[in-house]
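As you look at this complex, bear in mind that one protein chain is not there, while each of the others sits in place.
Right after this comes chain A.
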C-alpha cells in the first residue's frame, strides 16, 4: 500500500509541487517572512520541496536535509516556515492521493494518512533538531562569553586592584566573584581591592551576603576590600534591610575609594605643575639670598 502511495506521489510530483507552492504563497502574505524578496522566496520554496521529495524517494539519506537546514539557519528563516511548509505538504499530498483513488473508505484514508505521516515526520524531526541544535550552540557560546565578562579584575597600580561589577549577581556569579577576587589578590599581590557595585541594579540580602563573605575572605588573606559605587538609593535599601556593612570601608564612588586605597598604601596623587612651581620658587628664593 505504502509503495503504491509513494508511486502516486512521485509520479505526480509536479502537480503536488504546484499545489504546495500556491498554498505556501498564500501563507507568505501577512506573516513571518513578508520582507523576503519574491525571487528568494520562490527559489527557497523550490529547494524545500525538492528536498522533501528527495528524502521521500531515498529514505535514510540526510545529507541534503542538513545542507538545506544549514542554509535556512544561516539566512535566519523562522522555524515556523519549515513546520508550516511540511504541514501544507502533508495536507496537499493527502488530498492529492485521495483524489486519485477510485474507492475511498475510512480504512483507506487512514492508510494514506499513515504513510504520508511516515514520510514527513523524519523530515520534521531532522529539521527541528538542526534548528534547536544551532540555538543551543548559540546559547552555550553566549553563556561562556558572559562568564568571561562576569568578574573581571583589573590591577590599576602596584598593590591596588579594581573589580568592577555590572549587572545582576546570581549564585553562580557570586562564586566566580569570590574565586577571581582571591586568586587575583594573591596573583597581583594587592594590598587593597576596590569592589565597584555602581552597575549592580539591586542589592538584596543575598547579594549583600556574598559581598560580605568576599570582603571577609579578602581580609583573611591580609588585604583590605573597599566597597565603592554605593548609590544613595542602594544605601537606603541596605539600611532598611538592616544589613551591617560596617566591617569594611565603603565609599560612594570609585574615585573616593581610590584615594583611600592610595592612603592605605602610603601614596598620594601629586599635581606635577604645582610641584614644579614650588621647586622653581624655591630655587628663585635661594638665588635672591
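Here are some notes:
Assume contacts are C-beta pairs under 8 Å (C-beta built on N, C-alpha and C of every residue); 3 or more make two chains touch, one makes a residue touch a chain; residues count from 1.
In this text, contacts and distances are computed from a predicted model.
Between the listed names "Cysteine ABC transporter permease", "Lipoprotein", "Serine/threonine-protein kinase RsbT" or "Urease accessory protein UreD", the UniProt record for the complex's undisplayed chain reads "Serine/threonine-protein kinase RsbT". Interface note for the absent chain: among A:95, A:158, A:216 or A:233, the touching residue is A:233.
Within the whole complex, the absent chain has one touching residue among A:78, A:133 or A:201, and that is A:201. Listed residues A:129, A:168 or A:189: the one in touch with the omitted chain is A:168. Although one chain is not drawn, its touching partners on chain A can still be listed: residues 168, 170-171, 201-206, 208-209, 212, 232-234, 236-237, 240-243.
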